[in-house]
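Take a look at the structure below.
All protein chains of the complex are present and in place, except for one that has been dropped.
== subunit A ==
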């Protein structure tokens, strides 16, 4: 194998001081995770127990998808539920009965806690237990919280997957588990690469169907495909599984390092590794190179959103030649992101949490060439003359592994190319 990578930086960001601020957070709550999770788990239904605000959030975030008979909904708390005039547990059970009668195809039901249900301390765990007993074996009912007071955006997926771990059957088999919901096409590519290397005892969490065999035990090792899975990481370790630390599979370098960590774990010979990865690596490098022409030398500023920020900053700085000014993340799990932090050269301000007005001041002062932020900030910043890339797209779009590396870089280069292409001043 010929190495094209830049050597790792002499000083990475693992021990860089982290700016921790609190104040107004301009982020989504964990409920939004439902929007991509329900696409992945094809026989699951996500029932939020919450307020009209929760329903409105899902509707706003789901856009047009809401009309396609999606498998999620909200049991809206009404005044009588709060005043204790009705037994909330009974109310919930009645709504679930109606739902399951209407949707007999549902095999897994998630009761998803929200801020209102957490504040009134509605015991959804007990409800899930009772409902599981009643509907077993056909439907399994689980619960987790996607509330804003506890979870930020992608942490909703973490809470969901972590709720599934204790219920997984036990196995002593030596196996690999991939953890994180990926678009099917990406998941298939990952499984194919692993199989070519001879690693074929692989299961995926979350599985596409309730019946797909997923088990866990002391001889299970797991690899994360997403950075925001701290809770699931802990839950799997409690079941005796062991994490294989690696940079996350973004870009050619990230994917190779991620695969290499697993190759080493499973004793794959170097020659075989190279034989499997050389061609897709070259393809990925070629694809990234095109977009990198626009990106090289440009500065980038990340507002916190999904916890993908650090591995993406690593990809953009090392493979696309960008310079990171500030990398904001809602939470920083060093156990998971350590390898990525090692590769991110010292320099950018790492920020955890947010006080959005102060961060906006820093952003305006820095005048980055590209700002990665949420939809509430994107147009206002564009109007101020900054170029933005809205972050949510990075969660919905296939961006992991080799074949998507070029698309990933393209997501960042497109707004810059567009700004260069538009000549609107004369028209005003």
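Methods note: a residue touches a chain if its C-beta (ideal position, glycine included) is under 8 Å from a C-beta of that chain, and two chains touch if they have at least 3 such contacts; residues count from 1.
Here, contacts and distances are computed from a predicted model.
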* Per UniProt record, name of the chain withheld from view ["Light-independent protochlorophyllide reductase subunit B", "Energy-coupling factor transporter transmembrane protein EcfT", "Acetyl-CoA decarbonylase/synthase complex subunit delta" or "Na+/H+ antiporter subunit A"] -> "Light-independent protochlorophyllide reductase subunit B"
* **Contact with the hidden chain (one of A:262, A:332, A:377 or A:395)** => A:377
* **From A:98, A:134, A:272 or A:334, residue that would touch the chain that is not displayed** => A:98
* **Footprint left on subunit A by the chain that the document does not show** => 23-32, 47, 49, 51-53, 55-57, 59-61, 64, 66-67, 70, 72-79, 81-82, 88, 91-92, 94-95, 98-99, 115-116, 118-120, 147-150, 152, 357, 374-380, 382-383
